[in-house]
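Removed: one protein chain of the complex. Kept in place: all other protein chains.
Labels run A, B, C and D following the written order; every chain starts at residue 1.
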Amino acid sequence: MVSEIELVDVQAGYGRAAPVLRGFSVAVPAGTVVCLVGPNGAGKSTVLKVASGLLGPRSGRVMVGGKDMTGAGPQKMLAEGVALVLQGHSVFREMTVEENVLLGGYTLRDRSLKAQRAKFVKELFPVVGERWHSLAGLLSGGQQKQVEFARSLMVDPKVVLLDEPSMGLDPKATSTIFEQVVRMRDAGTAVLLVEQNARRALETADLGCVLDLGRVHISGPAHELLADPQLGELYLGGRPAEKPPAV
Amino acid sequence: MVTLKTVGLRKAFGGVVAIDGADVEFLPGKVNALIGPNGSGKTTFFNCVTGMIKPDLGSVVFGDRDLTGRAPHVIARAGVGRTFQLCRTFPRMTAVENVLAAVRPGGVVHGLRSSHRRTETERAHHWLTRLGIEHLAEAEARNMSWGQQKLLELAGVLMAEPATILLDEPAGGVNPALLDRIGTLVRELNAEGRTFVIVEHNMDLVMSISDHIVVFDRGRPIAAGPPAEIRADERVLGAYLGV
Amino acid sequence: ACGGSDDGGGEGGDDPIVVGISLPLTGDFSEPGKGVQEGYEAWAKITNDKGGLLGGRKIELKILDDQSNADRVVADYEQLIGSDQVDLVVGPFSTRLVVPSARVAQEYGMLFVEPAGAAAEVFNQGFKNLFYAAPAVADDHYNHLAEYLLALPAGEKPKTVAYAAMDDPFAQGTAYGLKKKLEAGGVKTVVDEVYPPNTTDFGSIAAKIAAAKPDMVVGGSQYQDGVNLIVALQQLNYQPKLAAFSTAPTNPEFAKAIGNKTEGILSPTGYSQDAPYESNKEFVEKFKAQFGKAPEEDQANGYTTGQVVGAAVEAAGCAEQGDCQQKMIDWLHSNTVDTVVGPLKWDATGKPQGAHMIQQWVGNDIKIVLPADAKEADLVYPKPAW
Amino acid sequence: MPNASKSLLSYGLPALVLIVAIALFPSLAPNPYILSSGVIVLNWAVLATAWNFVGGFTGYISLGHGALAGLGGYATGLLITKADLPSFGALIVAAVLVAALAVPIGYAALRVRGASFVIVSIALVLILLLVFQSWSSVTGGSRGLVVPRPFPGMLRPDHHRAFFFLYGGLLLLALATWWLLDRSRFGMGLKAIREDEDKAESLGTPTFAYKLTVFVVSAAFTALAGGLYALWFGDLDPVFQFSVLTGSYIVLMALLGGVRNLYGPVLGAIVVGVALEYFKVEFGNSPLHLVTTGLLLGLVVMFMPDGVIPSLTALVKRLRNREDSSIREVTAADLAEQRREREAAKS
Partner (left out) sequence: MLVFQSVILGLLLGGLYALLAAGLTLYFGIMRVVMIAHSAFLILAAYLAWWTNDRLGIDPLLSLVVTVPLFFGAGVLLQRGLLSRLRPATLTMMSVLITFAIALMIEGLLGYAFSGTQRRIQLGYGTASFDLFGARVAVVKLIAFALAAVSLAALYTLMKRTQFGWALRATIQHRDAARLVGIDTERTAGYGFGLGLATAAVGGTALSLDTTIYPSLHWHWIGPLMAIIVVGGLGSVPGAAAAALLLGLAQSLLQIPMGATWAQTVFYVALFATLAVRPQGFFGGRLAQRF
């Protein structure tokens, strides 16, 4: 079976510095959620930047739908159906929420489709509708994150790359996002998910992949990784519920 | 040990009322948590308390000092340190310099003393080590990943040793394995007598380390109490946890 | 003039006499600067064609560009005197540059004849080595016009005058020289505007003048500001009985620049191609041959400077740094030199003792109308509409 | 400590070279013209170093320092002519006055950051030009101001020599001050402001007081250089004293050398100052000197935005060890291992 997106033996890094990714491979088939976890600075965001075309790999290949897209920019990648939601905050701060969301559909020619999608995301994230006309940069951190996610939902990509989508979100919004991930998977989308909320993410994901120092440390079905005690200690944190509550 | 509290704090941005008459009192010498849904005013509350923005009404009281509307550096010197939600580091300084820069420089004249003193540098390395980013000591902050910067910022605040530490989402983007250690760290520092106020959406962390939780909704506190009580509070469940 | 030239020529052989000059070939004053340069070049060529000075020593010009900048002009003279060891230096263009460069020359003990420092401040710096090679300083440019106007019968005398002057020692000096004399003669000043040298929009100044409806308008102008002011006045359809502007109307481009609406405009001038002085005929003729055009005032100023220095050299019988310079200075202080602008003599401060002629646009030509003994046409007053 | 020897190499050695060069230059200069060019270059060096107090530490780029120098010059000249102060007394008083004036100027200008500050600094030059041109009853307007000679009767070459040493002393003083600030906490605070002003403030740095102080210090040195220039040069004209071009030459010099480095501005001043003289000789007859200056500035910004000194150091470093990874790399397992060891050692 052809994977929707596949990175093969990728080497990548920033500027002249030593490589961040050193022979990294991952494949995400359609209708699958692959979760990437790893310590801070392991190179998770770098993987997504390479997969979306923001960062060209030094060597290795990037395949989309079986096609070699190595070195293609984000515009071409988007045309092939690859979309990325960045880590941190990437709203257009001095544009309104409306402009932000509608720009998500920049590549859509069909106006009615755009309107329909906008309506859908407004319903999904009530705050987007409520603050439709305010400048996005004025929203709270979590609200901005929701606008960003809403923006990415304006198109209907084949591959979705999510970089810590739940960061800064309250439990309700986090659930919405995970529900949406599941819904996308069920619709046949390939999802590559980076999460520090690792346990929750692995519970949702089909496959897991632990990244450390730019290499795959271990990969396999998500539930198996969850059960691995050594992994738990090194990457996933002890299960807080098992600890005696602090006084 | 001094108490941090606000009385009738209010801040509106145009039509949006971010904080709506908040009376909040944090327990001195304890780990306090401030939780609430997105947009409930937590960050704005921090900004008001630390002088980054001026409240429209109400006052911020620190012990017996009224610090309402004072400049941020004045409040910082009164012993309140903070981190930012969208983390802020000094991008073209190395990690060690970032941490060293957090040592309170004091007034202009006082500031003429040499920096980089041996003991201080050692302390800076100490904090980097404890937060697991010692290997990045000579790297510039702009070349770090999100989580690494988050940790670096935390190291800076800890280096400054304020009596009261406000953390805005310290766990956002930090690897869970490290999170446990941050929790332990907070507890240790708290045992040394520091007061913490932590804004956080990671409920596991909040519940495990805090002594006292204040819940915000739409700019005002709707509940306050120990974790067990908050966990059982229906208003909290409805407003925040969404169950 | 005296026999010493033969001895001088004997020892110096035919070493050229190097004359160092700094001129604003670029920057704000580059146009007049180039004019002065042509004057200097004409002087060197004409003199050399006649066999040079001191019995056979040719003149060699060393010209540096000061970019119209005072720092540069000082560095230039510093370089010319200190490093290039020139024999003589002569002045740059514009009052702003003359004062600093005269000081350098003074501190190296050099004679300094200059073609362009017409403003009063040049002469109250206490320079002992400076000579202005032109008939009159700025304040005296309009002397003949003032006399003429004040001599008119009471009914015809202009009653009100508007002055607009560029904030520049020279340009302002011309207008204020006239203002002082007219005010003393009871003529009222109704507008007195000073604008910075870089002004390009004259709408408001013109509006103010037009609204005051004075009988006469006087512009203390360089070139372009004068043109702009006249155009702005014409846009407002203001018709004075008399209009006098310094410098601008004598420029060959002037008529075209204001769309040929030049009727009756007055201007002082220190030089006329048709002036009857002996050396002038030679100058005009040879200048035309060299540059293919007739000389204007700037060219004449440069040439005059050369003539003055040349006379001093011949009189002193030498041309080099050192004691010779003081000899030349002393000679110039006590003698008169014949030049293309007439005989020149100086007071102790180096100020020349003469006045300018007044020209007026009549038909499509500019003619000398004052003083009476030099006039080519009668002054038309009140002037026709422009 | 290796740090100490490194700082001796990067601070002490150049200082020694500089002192020796200043001491010897006047006797080596072949003629007074070269000596006067030396004075000009040293003037630039002082100005660029003074500028670097603001530009290098706080990152606020001022195109208006030319105006502060002009103010220093005019203040010196006016104090001599109008208040009858002795020349060097006037110089000191003028520097103090300009420093005092820098407080309100800084107060207005430093309220805004980034690009707005640049605009304000340009506006400062233009407004002072207007004032000094128009207020002619005091300043002499566009007629200029003549500053009496401090050493009347001194011959010009000796005059140059005296001022060369005065400027040399001032430069060393400015460099020493910069160095002291650089290694102080005050300097650290200023650098923090350069990186992130809000963050610095939240850490307890009184950012405004810091910025203002360093601006005043910078203004004082700039005014001293400007005043010295007035004494040396003797003629002040608003058009040249208050020129954006002067300010931009200063910026060019500082940037070229490297603003984060003690000797960067001096090096830049020497390179650009000498180049300016050279261009003048080479292209004297055309406005191409503007083009070459522009080109040089453009090249610096595009290819060496950090300046010559840092670029060279980086190059040397790269040639020495090809793989640029000063960062130790550790995996989560390594970290866990280290921690365990430490804990074991503790107990």
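Heads up, the rule we're going with is that contacts are C-beta pairs under 8 Å (C-beta built on N, C-alpha and C of every residue); 3 or more make two chains touch, one makes a residue touch a chain.
Quick caveat, the model's predicted, so the values are computed rather than measured.
Of the candidate positions D:118, D:154 or D:209, contact with the unshown chain belongs to D:118. Note on the undisplayed chain: of the listed residues D:76, D:133, D:184 or D:205, the one touching it is D:133. Residue D:293 is the one among D:49, D:184, D:207 or D:293 that touches the chain not shown. Contact with the chain not shown here comes from a single listed residue; of A:16, A:67, A:93 or A:223, that residue is A:93. Within the complete assembly, D:244 is the residue of D:173, D:244, D:274 or D:336 that touches the hidden chain. Against the chain not shown here, chain D presents residues 59, 61, 63, 108-109, 111-112, 114-116, 118-120, 122-123, 126-127, 130-131, 133-134, 198, 244, 248, 251-252, 255, 286-298, 300-302, 305. The missing chain lies against chain C, touching residues 26-31, 34, 68, 167, 193-196, 198-201, 203-205, 207-208, 210-211, 223-225, 227-228, 231, 234-237, 256-259, 261.
Chain A residues in contact with the hidden partner, per the touch definition given at the top, are 52, 54, 73-75, 78-79, 83-84, 86, 90-95, 99, 102-104, 106-107, 135, 137-138, 148, 151.
Here, only the chains that are shown with their structure count from here on.
Counted by C-beta pairs in contact, the busier of A-B and C-D is A-B. The most distant chain from chain D, with centres taken as the mean of CA atoms, is A.
Distance between chain C and chain D, defined via averaged C-alpha coordinates, is recorded as 41 Å. For the pair chain A and chain D, the distance between C-alpha centroids works out to 48 Å.
Across the assembly, chain B contributes residues 136, 175, 177 that each touch 2 or more other chains.
Multi-chain contact residues of chain A (touching two or more other chains) are listed as 17, 38-39, 233-235. This structure has the following touching chain pairs: A-B, A-D, B-D, C-D.
Of all the residues in chain A, the ones that touch chain B in their complex are 14, 17, 38-41, 45, 87-89, 127, 134, 138-143, 145-146, 164, 167-175, 196-199, 233-238, 240-241, 243, 245-246. Residue ranges of chain D in contact with chain A, taken from their complex: 318, 323-325, 327, 329-333, 335-336.
Residue ranges of chain A in contact with chain D, taken from their complex: 16-18, 38-39, 42, 212-213, 217, 233-235.
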